[in-house]
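Here the complex is missing one protein chain, while the rest keep their positions.
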Amino acid sequence: MAASAPQPDRKNPLALRQPGQPDTLVKVADSVEFGAAKVVLIGGPCAVENLTQILETARTVAANGGSMLRGGAWKPRTSPYDFQGLKEEGLDLLAAARKETGLPVVTEVLDPRDVATVGAVADMLQIGSRSIQNFPLLKEVGLSGKPVLLKRGMMTTVDEWLSSAEYILCEGNNQVVLCERGIRTFETSLRNTLDVGAVAVLKERTHLPVVVDPSHAAGDFRYVSALARAAVAAGADGLLVETHCRPDDALSDAGQSLTPHQFRELCDQCRAVAEAVGRSL
Amino acid sequence: MAASAPQPDRKNPLALRQPGQPDTLVKVADSVEFGAAKVVLIGGPCAVENLTQILETARTVAANGGSMLRGGAWKPRTSPYDFQGLKEEGLDLLAAARKETGLPVVTEVLDPRDVATVGAVADMLQIGSRSIQNFPLLKEVGLSGKPVLLKRGMMTTVDEWLSSAEYILCEGNNQVVLCERGIRTFETSLRNTLDVGAVAVLKERTHLPVVVDPSHAAGDFRYVSALARAAVAAGADGLLVETHCRPDDALSDAGQSLTPHQFRELCDQCRAVAEAVGRSL
Amino acid sequence: MAASAPQPDRKNPLALRQPGQPDTLVKVADSVEFGAAKVVLIGGPCAVENLTQILETARTVAANGGSMLRGGAWKPRTSPYDFQGLKEEGLDLLAAARKETGLPVVTEVLDPRDVATVGAVADMLQIGSRSIQNFPLLKEVGLSGKPVLLKRGMMTTVDEWLSSAEYILCEGNNQVVLCERGIRTFETSLRNTLDVGAVAVLKERTHLPVVVDPSHAAGDFRYVSALARAAVAAGADGLLVETHCRPDDALSDAGQSLTPHQFRELCDQCRAVAEAVGRSL
Partner (left out) sequence: MAASAPQPDRKNPLALRQPGQPDTLVKVADSVEFGAAKVVLIGGPCAVENLTQILETARTVAANGGSMLRGGAWKPRTSPYDFQGLKEEGLDLLAAARKETGLPVVTEVLDPRDVATVGAVADMLQIGSRSIQNFPLLKEVGLSGKPVLLKRGMMTTVDEWLSSAEYILCEGNNQVVLCERGIRTFETSLRNTLDVGAVAVLKERTHLPVVVDPSHAAGDFRYVSALARAAVAAGADGLLVETHCRPDDALSDAGQSLTPHQFRELCDQCRAVAEAVGRSL
């Protein structure tokens, strides 16, 4: 923000696209850029479980078209009795996988007290759906200056989502990527309802990149590719896809994780759609 | 239904795909087939308004890639004080447009007492969103034997939708096309929330063709093409798009109708996506 | 409507309360009045099943504080393979129950072609949730002049609901009672979510009486009384409660039907609440 720029306020928030304002590019490590012609494919497991799992999965992501690795070290679980993640150990394993594959890593941070710890390892900080209005956390990731992947809440309107992004931007950090991941509706045939229209609306209303997580939207591996193709066709700048070297052994989200083979198929299908809309993948 | 076939029942409904059952093709007039490789593009105005409007619009549909004409003669309007459609006169105008352009026509029937009248002209009967559980009407269109375009209700689950289709099928009429048109959710940035995931779910669970109406989902011409591309990418067998020769003069749904130029753009974009997923348009 | 009254239109609909306009009283037979100080309790089975069932149930309704009998003769069922009601025979049984108990009867009409038949027997016509935007049907019940119980649809806004009432009112029939019965939301711990706030909103916005169906909202007999008490406390003018002489034998909605004993308890509890808010029951 230039010194002479007017102060942002409710009527002139930083997240909204001003007339003629170009897309903001969000750069992660040296290799990834969100908001450019290339659709960014992020793959990886729901949770980091052990070294073998994360290394093996990271290799298949790298080998099959992915350009970033995802994996949860701190897991926000509905029940306190469910697996809560490997925490600091998970960060070490992500760093090991990055070292071997060269893939930058994105991982979730849940607690404002952990932002420095997670930010010391992760290339990009993920704010999960349940934290979309965790304002102290948003301020901390804003202050951290790290690129942020801001997932929409299950019942967050587009307006509220942009206001949450504003909490990060107004701390001087404009490296924010918005991630649609399905909303909660009356329909239960899938885990959530992918709001593909939000992608189109956001591409007009904000200059920030918009990606889609088809895995949490579908909640079922059989439908992930169809949602991913739809997202790219609608203009998404990237995809966040759960894949696991052995989905049947996954400690969480087993049903929605793709096998390496399925991940490659998704990648091939989405590349064809990306090219049909004038982009690459 | 062959004489020796088992009777359908709650556990074995006709609408569900049996293991190995191929897609049902729904044929309209001699020229259109839903459920085949070619994605069917239906275009036309919300309501039939006058001869000039319907002829001019039908010509642009035919010239820009559309293969069927839509247009409402009976309009279900939330308020009794809104334009209710030209009724029988609207049917005559649709017939005139068909005669000139060769496009088969689909139009809505609201009242079981009108099924014979509408069916005498229309090539395909549309059941609108508000009629999804109008069971007497469903039975009548089932008995009519005409191809049916069955729009999902704003609050209809996939299961309920298939049960409504069953009311038509169990009268011996399997020429039913399902049309996703957006559901009602908490999100109001668009008129409805397009449930693109329902397309993927339905293509697995039923043998019936599935099409998408991006116009009612978006409610805003700026987002219609993005939703149409997403629908085709997800596997839709067709599109139902509102277009009007002069949208600013439209008596209803002006804000979501495409100009002829925009309609052609949509057609071109969707053709590219269709080819990317191994189909044509 | 006096000859000199201005014509109603979108801006001045008949359903909205004009400044100072008193509550409209809806009278059914000679004995029931909706919108007065007395809260009207309507009881009866989901469906009319046979003479013994309807007579026995009607007697318990009359003996335990009910002043009207409900019971479905035509049943709108999600699946075509479910019990669809006894139809004309059901009307005869309702008439027999009325004759014995003196209770006026309300029953649903689904099809505009049946309005005359149902209206010849029923004291009040019910428009079910699935018919809230069945405009041909609304017009017919408007023309019939009979009192109408207009149930809200599962995903009908208050505005749309009042517009549907307007279809009846603008045919010259102002004997319309609105019935809240729960809306569809993401929450599934009960069958529907009772929108008790809609009662309060409607009592301000319209002059028409508002009643509540706690049985369909709850979908579970254990919670019906709590919802009924809440409805009366919020200002409802009546209650529509499913009760069955032997719920375990009911052909539909068995789980939400009250036994005669539970019906009496509900009545006693709601009477106490009614008196606490300055009314009777």
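All chains are identified by letter, namely A, B and C, in their written order; residue positions are counted from 1 within each chain.
In this section, a contact is a pair of C-beta atoms (placed from the backbone, for glycine too) under 8 Å apart; a residue touches a chain by one contact, two chains touch by 3 or more.
Bear in mind the structure is a predicted one, so any value in this text is a computation, not a measurement.
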Option from B:Arg184, B:His207, B:His244 or B:Arg279 whose C-beta touches the chain left out: B:Arg184
Which of C:Val32, C:Val105, C:Leu150 or C:Ala234 contacts the chain that the document leaves out: C:Ala234
Of A:Asp92, A:Glu160, A:Asp220 or A:Glu265, the residue in touch with the unshown chain: A:Glu160
Those residues of chain B which, in the complete complex, touch the missing chain: 184-186, 188
Where the missing chain touches chain C, by residue: 155, 157-159, 183, 185-190, 193-201, 203-204, 217-218, 222-223, 226-227, 229-235, 269, 272-273, 275-277
Those residues of chain A which, in the complete complex, touch the missing chain: 8-10, 13, 76-82, 110-113, 130-131, 133-136, 153-155, 160, 163-164, 166-167, 170, 184
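FYI, only the chains that are shown with their structure count from here on.
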Most distant chain from chain A by Cα centroid: C
Interface residue overlap between copies chain A and chain B, same or different (over half shared): same
Cα-superposition angle relating the copies chain C and chain A, to nearest 5°: 180
Length of the line joining the C-alpha centres of chain A and chain B, rounded to whole Å: 35
Centre distance in Å when chain A and chain C are each reduced to the mean of their C-alpha atoms: 49
Multi-chain contact sites of chain B, meaning residues that touch two or more partners: 155
